[in-house]
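Mind looking over this structure? Questions follow.
A single protein chain has been omitted; all remaining protein chains appear in their positions.
This part shows chain A:
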Amino acid sequence: MRSLDDSENLAGRVAEACARGEPLRIQGGGSKDFYAGPCTGQPLSTRTHSGIVHYEPTELVLTARSGTPLTAIEAVLAESGQMLGFEPPHFGSDASWGGTVACGLSGPRRPWAGSLRDAVLGCRIVDGRGKVLSFGGQVMKNVAGFDVSRLMTGALGTLGLLLEISVKVLPKPECEITLSFECSHVESRERMIRWGGSGLPVTGLAWDGRLYLRLAGAEPAVSTAVRRIGGDRAEDAAGFWNGLREHAHDFFSGEADLWRLSLPPAADTGRLSGAWLIDWGGAQRWLRTDADPDEVFAAAQAAGGHARLFRTLNPQAPRCAPLAPALAALHRRVRAVFDPAGILNRGLYPEAA
């Protein structure tokens, strides 16, 4: 893996663009361009800014530069028997560390091991003026100052170009088993609620027509959990969870709009129709539908959550429901704190535009 600190150059490029009022399009591996959406501006690549800056297995902390390939980070952690607890999707072999954090997505383990945002401890960024800033740090408990590091997570690079991000990592479990069950949509909901909050060592709970339950931990604990629950061992469990995380599962192929609904796990989505795949024990639901976006937004909000149009062939389609006016105004003011000229990834965060 190449290791290079290109922060000075990147900061200089942003400062120049700011002086000229020219928008910049931050580029990592490009694996999640479909998610971020269309964006205007001169490309500015972070790929030259790469390498693991700090990794201390006894501290459970890793710090890496934004251009570092996600696969390289996962490989280094695996050598020490550790992993990213939030199991991030790559969506392509070129996924970068910066893009992963900027998109803020987490995989099937999220409800039990925490999200990417939960794991973030600190970051260095270049703001929209070209200034290098540091927030948070590398220790587990830090409540000094506003939590800007987590604010950057999922902000799609519109609040700053991420230079380095420090995260908490976790030990890999000793044993992992996936059970599967023949189960209707209605039955799956009841079981997800029961098992998801049971205290069993659950690390995945998903339904695609069959119900899949992943258990992980010490071998005796996993064996006991298997005895208590019953069910069949799933075939190609790793393939299933990987396909779910990376959207390689058959459900995700096709051209109909793909929606992500983030909901309370027991929530009812009413009359919303389409094809469903349920993850996160019911808290993350994927929907393929031709329904009107406003109908999807309204159903998710009525259920206590929110919806995002995740993949679409229509670049003009609204990705998110509009925020309440006072909240939208606050988003604009927060964005102006970090990028007053609005040059970073212009167009990617319409909520704050």
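Here is the rule we use: a residue touches a chain if its C-beta (ideal position, glycine included) is under 8 Å from a C-beta of that chain, and two chains touch if they have at least 3 such contacts; residues count from 1.
What we mean here is this: contacts and distances are computed from a predicted model.
**Q** One chain isn't displayed here; going by UniProt, is it "FAD-binding protein", "Membrane protein", "Acetyl-CoA acetyltransferase" or "ABC transporter permease"?
**A** For the chain not displayed, UniProt's protein name is "FAD-binding protein".
**Q** Thinking of the whole complex, not just what is shown, which of A:G92, A:G274 or A:G305 touches the missing chain?
**A** For the chain that is not drawn, the touching residue is A:G305.
**Q** Using the touch definition up top, pick the residue from A:L62, A:C103, A:L244 or A:L263 that touches the left-out chain.
**A** A:L263
**Q** Looking beyond the chains shown, say which of A:G41, A:G217 or A:P293 touches the absent one.
**A** In the full complex, the listed residue that touches the missing chain is A:G217.
**Q** Using the touch definition up top, pick the residue from A:A15, A:A72 or A:I193 that touches the left-out chain.
**A** With A:A15, A:A72 or A:I193 as choices, the missing chain is touched by A:I193.
**Q** Decide which residue listed in A:Q42, A:S93, A:S134 or A:S273 touches the omitted chain of the complex.
**A** Final answer for the missing-chain contact: A:S134.
**Q** If you put the missing chain back, which residues of chain A would it touch?
**A** The missing chain touches chain A at positions 56-61, 81-82, 104, 110-111, 114-115, 117-118, 127, 131-135, 137-148, 150-151, 153-155, 159, 170-172, 174, 193, 196-201, 217-221, 223-225, 262-267, 280, 283-284, 304-306, 308, 320-321, 323-324, 326-327, 330-331, 333-338, 349, 351-352.
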